[in-house]
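Here is chain A:
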Amino acid sequence: MLEHAKGNPNYVLMVEGLTVSFDGFKAVNDLSFYVEPNECRVIIGPNGAGKTTVLDLICGRTRATEGSVQFKGQELLRMREDQIVHAGVGRKFQTPSVYEDLSVYENLELSFPKGHGVFGALFFARDEEVNARILEIAELIFLDEQLDEKAAYLSHGQKQWLEIGMLLIQDPQLLMLDEPVAGMSVAERKKTAELLNRIIQDRSVIVIEHDMGFVEDIATRVTVLHQGKVLSEGSMERVQNDPKVIEVYLGH
Partner candidate 1 sequence: MQVTRKNSLFTRYELIGFAILAAIIFIVFPMIMDTFRLNLFGKYLTYAFVAVGLVLCWGAGGILSLGQGVFFGLGGYCMAMFLKLEASTPENTSIQSTPGIPDFMDWNQLTALPWWWEPFHSLTLSLIAVIVVPVAFAFIIGVAMFRRRVGGVYFAIITQAIAAVMTILIIGQQGYTGGVNGITDLRTLLGWDIRTDEAKEILYFVNGALLFVCLGIAQYVRKSKLGRLLIAMRDQEDRVRFSGYDVANFKIFIFCLGAAFAAVGGAMFTLQVGFMSPSFVGIVPSIEMVIFAAVGGRLSILGAVYGTLLVNWAKTTFSESFPELWLLGLGALFIAVVMAFPNGLAGVWSEHVMPRLRKLGSRGDSGTPDAAPSTPAAE
Partner candidate 2 sequence: MSDFDKSRKNNGVSRRALLAGGVALSASLFAPKVLRAQDYPTAEVNTTGLAVTDDTVTIGILHSVTGTMAISETGSVQAEKLAIEQINAQGGILGRKIEYIQEDGASDWPTFAEKAKKLLVNDKVASVMGCWTSASRKAVLPVFEQYNGFLYYPTFYEGLEESPNVIYTGQEATQQIIAGLDWVNKEKGAKSFYLLGSDYIWPRTSNKIARKHIENFLTDCKVVGEEYYPLGHTQFNSVINKIRLKKPDVIYAIVVGGSNVAFYKQLKAAGIDMTKESPLLLTISVTEDEIRGIGGENIEGAYACMKYFQSLDNDNNREFVAAFKEMWGDDMVIGDVTQAAYLGPWLWKAAVEKAGSFDVDKVRAASPGIELTSAPEGYVKVHENHHLWSKTRVGRAQADGQYEVVFETADLVEPNPFPEGYQ
């Protein structure tokens, strides 16, 4: 049913037979999908379809019951969260998770991929390289004017950007974003779409989103989840015209 051959080494991410059950309830059930380099994959589906759980499984936040998640040939299911990050997978949460007591600059600094061990962190120095990279990212996420502000004082949309920036500074090969434009104004959404399109240039992205206009702006391919399973997959156009999808999701 899937047009992709298994084991194709060109895939960045191969999810196969992924299953997780919570006390018997299978939130994700025998799920398989594949992500190509430089692809922006959008996952949509009604509430409770298991979208966020899929991301949790990939990044190690929830442990899978069965299945396999291969990222560039590495099996992620056997790795710790921080190892998965170091392998090149970044994850943004549904509600913006930034360190509110720290400044924007410090938020980005903590995400800089150096000094991640205890003693590395203890003797970490802010050198020119770090500084330059932070400024670069800050500009990318439209926050170069707010560097010294405490993250707590940012607007909701700005926090979302900041969190994306905190991922970008690590330069991940696979970026997973859970509802990146939730709570944003129209103008902010436009800017975010622009940002994402720029990001996709050199990496793959998985996005969970409800806003169809936004999905259309960014998606390379769309996967529709329903009750923990793939309902449909393909281009936006194809998915939109799939009667099954219309029935469970778009029709509502």
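Quick notes on this one:
Methods note: contacts are C-beta pairs under 8 Å (C-beta built on N, C-alpha and C of every residue); 3 or more make two chains touch, one makes a residue touch a chain; residues count from 1.
Keep in mind how these were chosen: all candidates are chains of the complex that A comes from, given by their letters.
Quick caveat: nothing in here was measured; it's all calculated off a predicted structure.
Put simply, of 1 or 2, the chain that touches chain A in this complex is 1.
Considering their complex, residues 59, 61, 80-82, 85-86, 90-91, 93, 97-102, 105-107, 109-111, 113, 115-118, 121-124, 126, 131, 135, 144-145, 147-148, 163, 166, 170 of chain A touch candidate 1.
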